[in-house]
Every structure is written in C-alpha cells, then in structure tokens.
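Note that one protein chain of the assembly has been removed; the remaining protein chains are unaltered in position.
Let's turn to subunit A:
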Amino acid sequence: MKEIWITLATVIIAPLVGGVITGIDRKITARMQNRFGPPILQPFYDLFKLFSKETIVVSNTQILYAFLFLVFNIVAVVMFVLKMDLLLILFILAFATTALILGAMATNSPYSRIGAHRELISVLAYEPVLIAMIVAIYFVTGSFNIEDILKHNSFLILDLPFIFIAFSYVLTIKLRKSPFDLSTSHHGHQELVKGITTEFAGPVLGLIELGHWYELVLLLLFVWLFFAKNIFVAIAAILICYFIEIVIDNISARLTWKIMLRLTWSVAFGFALVNLIWVYIKYRLL
C-alpha cells in the first residue's frame, strides 16, 4: 500500500520538480546571455500550450513512441524512488531513449533521422560509463539495489570521485547540453533544426517534454546517490552540479560526434575505469 502512495507521489511531484528546474535553467541561461529571460514557470505554460494544440503528425506511430518515451522515464523514476535494482533502472532509461530514437526514425525526415543517429551515438558514448558507474557502486556497497546502497555508512563520493567526474561528463550528453547537444538543441535555428524532435508537434511533443522532466529528475537522483549520507550536502551537490552544467552549456560550442565519442571513450571512460579498478582492488582483493 505504501508503495502505491510513493508511486503516485513520485509521478506527480517529479515533473513539477523537473519543470521548475528547467525554468530556473532558462532564467539563469538568459541572465548569462544578458537577457531578462522568461518567468520560472514558463516551461509549464509551454507545456499547457502544447497540450491545448491540435494533434498534427507525419506518421501515426510517432504518438506511440512519444508515449513510450514518457512511460519508460516514469517507470525508471518510480523504480528509483522505490529503491529497486540500479542496473535495471539504467536499462529502462536506455529504452526510453530507444523509443525516442525510433520515433524520430519513423518518419522520412532527414533532420529527425540525423538527430536519431546522433542520439544513438550519444548512447554509445555514455552507456558504458553509466554501467561502469553502477558496477563501481556495486563494488563499494556490495549491492545493485538502491535500498542496500543507501545503507552504506559513508559518502559514496569518497570512494568514487573519478566515477563522479565521469558521470558529470556524460550528464552533459544525457541532458543534451552544449558541447554535446548533438541530437537536438534548445534552439530551433541550428543545422539540425530541432534534430530528434523536429517532427513532433503539439500534444505529442508535450509528452516528450514531460518525459524529459522525469529524465532530468532521475539523473539528478543519480547525483544524489553519491551524497546520500546527508540530505543537505546532497541538495547542495545537485545544485552545484547542475549550475556547472548550465555554465558549460553557455560557454561552449557544439562539438562533432567523432570528438564526442573519442573524448567520452578516452577521458570519461578512462576516469571511470581507473576508479573502477581501484575500488575492485580495495573491496574485492584486499
């Protein structure tokens, strides 16, 4: 019974948090660009407007994929809050992305298809790092279950600093922020138009937008995991981490997918690997 309440609460609260954070993001970004910026609740107004619009599609199946993207993201967040298996959550998250990619590929639009493939390349870049992160957490805490991971008696970050750096690195890709906003960007006038979401409009785009908010919350919950010992430290860490992401977004230009792939596989995965090996030796061999 308790689980059902938690689930309901998560489903309602998570998008609110995600939306507000997105609003703050837009405000800060605007200030950095010497603009006044929209009100913090603007993302909600946008979403309501999207849902009030008439449904326009290129292909019927797009609706299904947008829906699946949303559902998988919700499931992932709920599973996290219910403290289930971390690896499974990651898989579910990957399927949300897969649904989005398939949705973009369902039409014959070159823009959205290129976006889809770039998203696929992003998956190739960040997925190993994320799995490595989870395995490293396993080595330290001896469990894949969030329930048990939270029982760990110190800050995870102390054992996994490099993993955290690698994670922050791929967070930029996952949040589709510059310099890795390859598959879609927050501005519609770039060479890809809106990339992966080009062909989505109205309520269907609204579903995806909503899905992104859940995704954002989930990613920030991953940050929280590293500082879970103390809730205040965790909130501070999340805020700092997200602020840094915004700064990076605003000071960097987009890189090509090749550079992204090379950097993630060498630098980020390298960092993750080093940390992974040391916790393996520390907790398994010693």
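The definition used in the following text is that contacts are C-beta pairs under 8 Å (C-beta built on N, C-alpha and C of every residue); 3 or more make two chains touch, one makes a residue touch a chain; residues count from 1.
We adopt the following convention: contacts and distances are computed from a predicted model.
J.: Have a look at "Cation/H+ exchanger transmembrane domain-containing protein", "NADH/Ubiquinone/plastoquinone (Complex I)", "Protein BatD" or "Branched-chain amino acid ABC transporter permease" and point out the UniProt protein name belonging to the hidden chain.
T.: "NADH/Ubiquinone/plastoquinone (Complex I)"
J.: Touching the hidden chain in the complete assembly: which of A:G19, A:P43 or A:P128 does that?
T.: A:P128
J.: Among A:V17, A:M32 or A:A94, which one is in touch with the chain left out?
T.: Answering carefully, the residue with contact to the hidden chain is A:A94.
J.: Out of A:L41, A:I56 or A:I251, which residue would touch the omitted chain in the full complex?
T.: Once the missing chain is taken into account, the touching residue is A:I56.
J.: Which residues does subunit A use to touch the chain missing from this display?
T.: Considering the whole complex, subunit A reaches the absent chain at 54-61, 63-64, 67, 71, 84-85, 87-88, 91-92, 94-95, 98, 101-102, 105-114, 116-117, 120-121, 123-124, 127-128, 131-132, 135, 138-139, 144-145, 193, 198-199, 203-204, 258, 261, 273, 276-277, 280, 284.
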